[in-house]
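And then chain A:
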Amino acid sequence: MSKRLINLENISKSFDGNLVLDDLNLYIRENEFLTLLGPSGCGKTTTLRLIGGFETPDKGRVLFDDKDITALPPNQRQVNTVFQKYALFPHMNIAENIAFGLKIKKKSKKYINDKIKYALKLVNLDGFENRGVESLSGGQQQRVAIARAIVNEPKVLLLDAPLGALDLKLRQDMQYELIRLKNELGITFVYVTHDQEEALTMSDTIVVMNQGYIQQIGTPEDIYNEPTNAFVADFIGESNIIDGLMLEDRLVEILGVKFPCVDVGFGKRRPVDVVIRPEDVELVAPEHGTIEGDVTSLIFKGVHWEIDVMANGYEWLVHTTQMHPVGSHVGIKVDPFNIQIMHKPESSDERAVEMDA
Partner candidate 1 sequence: MVKKTAERIYLGLIFLFLYLPIVVLIVLSFNDSKTRVQWGGFTLKWYQNLFDNSMITNAFGTTIFITLASALLATVLGTLAAIGIHAMRAKNQAIMLGATNIPLLNADIVTGLSMMLLFVRFMDLELGMATVLIAHITFNLPYVILNVLPKLKQCNQNTYEAALDLGATPLYAFFKIIWPQIRAGVFSGFLMAMTMSMDDFSITYFTKGAGVNTLSTMIYTQMKRGVIPEMYALSTILFLIALLLLLAMNFGSSRKEKMKMRERI
Partner candidate 2 sequence: MRKLGRQLLAGPYLVWIIGFILLPVVVILYFALTNSEGDFTLSNILAIGDPIHLKALFLSLRLAVVCTVICLILAYPLAMILNKTGRKRQNLIVFIFILPMWMNFMLRILAWRMLLNNNGVINTLLETLGLPTLNIINTSTAVVFCMVYDFLPFMVLPIYNSMARISQDVVEAARDLGAGSVTVFFKIILPLTLSGVISGIIMVFVPALTSFAISDLLGGGKVMLIGNVIEQAFNQQFNWNLGSGLSIVLMIFVVVSMALMSAHDKEGGGAGVW
């Protein structure tokens, strides 16, 4: 594992009396693509701005390479930011925008020109030097914003929901571009988004946040397959989240039916949340199912069918490649390995428990 480049220690921050971050702890490793993921207002952008130097925490420290940079202004930090709405300088052309940081560092003219060429090539905008900002499309402006940041050779690139304003197709293209850029540059990316698909596609590490607390930190696979609580399960992809009763180790009762599972250590007869991904629900002949139900809705989604099955008072969401017409009677089966058992939060406050990885 590479070393820890940025450490956020016991960070608290509030605006106008609203606590946005509460005792947050997080480290970011060198060369990783780390994504802060969560709904709006979860504190992800504030976290990014703390690293960029645009906010100072009320409590806690920001360490960069083991040095305390909590009070260091943004212009003295070795990080650069790509802003959500690009924030290109409207009174400068593309080359001048990109040269801005280099001129401040008093680099030679030749160095600056070479850098501009290199950066524009990197973001596939060769020859755009003398274009005005206004003449560029949203996607092109975004690339210029990235070029402007990376010519300064930052150790960390901060990206604040940079694809949010682009249309779907462009967004998908840019996701691959960003992965390529990250690999070519070999630097750390910290990425903020509320789009779980973006996070799953690009990240090495995902930090799921809600209401100022970190909910889970892990690889995309971990986050998707082993959500630690109902919030993460619900936020990442679609899920069936059902009230259950943990009867004993490896046996859970859902909707009055016993399902074997693989989880242990919950104690006996404990109420739990059971999470089952829609693609993990198998539809079989009624007599082979653990539970029986009727198909109430059927929608073709291209690669799969989305089917709702009403069984024992719960509407199960199922993704499958096999068609089952509305009204057909089916059996539901779930592999024990695909059943996720989670503690029930005891109060709404504990729903947002901080988890330090």
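Note that a contact is a pair of C-beta atoms (placed from the backbone, for glycine too) under 8 Å apart; a residue touches a chain by one contact, two chains touch by 3 or more; residues count from 1.
As a selection rule, all candidates are chains of the complex that A comes from, given by their letters.
Small disclaimer: the values here were computed from a predicted structure and weren't measured.
With chain A as reference and 1 or 2 as options, the touching candidate in the complex turns out to be 2.
If you check the complex, the residues on chain A that touch candidate 2 are 52-54, 73-76, 79-81, 83-92, 100-101, 104-105, 132, 145, 148-149, 152.
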